[in-house]
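Of the protein chains in this complex, all but one are displayed in their positions.
Moving on to chain A:
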């Protein structure tokens, strides 16, 4: 059950993401690093990595991967379920990340957005981005059961 993204939400998300895009990779690494530090239970999904600190090259690279996928979802915001189909299968059958963690990562992404864009990440932008990330999480867990 996804939240309805209004035309306004989509415009706000797309226009804000245009600002984010040049720094997306760096911000993704930062969000993931913060999540692993502030929510240590999330480290359980990365036991195969040697370094889970915010400075880790593995963390930075994976954060960039995540943000790039989010950027793709922004571009296909009008049809997220079909755009996310492959990633949804990956998360359902291979990764099996407890969906509660999507909320945790979303919080850290939002925090990094506020940190990098303190003036632009207004409450109005925040609410549209939050709705978008919740919808994304729903699309990712769609095939879980």
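Everything below uses one rule, namely that a contact is a pair of C-beta atoms (placed from the backbone, for glycine too) under 8 Å apart; a residue touches a chain by one contact, two chains touch by 3 or more; residues count from 1.
One rule holds in what follows: contacts and distances are computed from a predicted model.
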Per UniProt record, name of the chain withheld from view ["Hemoglobin beta embryonic-2", "Collectrin-like", "Serine/threonine-protein phosphatase 2A 55 kDa regulatory subunit B" or "MICOS complex subunit MIC10"]: "Hemoglobin beta embryonic-2"
Selected residue (touches chain absent from view) among A:10, A:23 or A:126: A:126
Residues in chain A touching the chain absent from view: 33-34, 37-38, 54, 107, 110-112, 114-115, 118, 121, 123-124, 126-127, 130
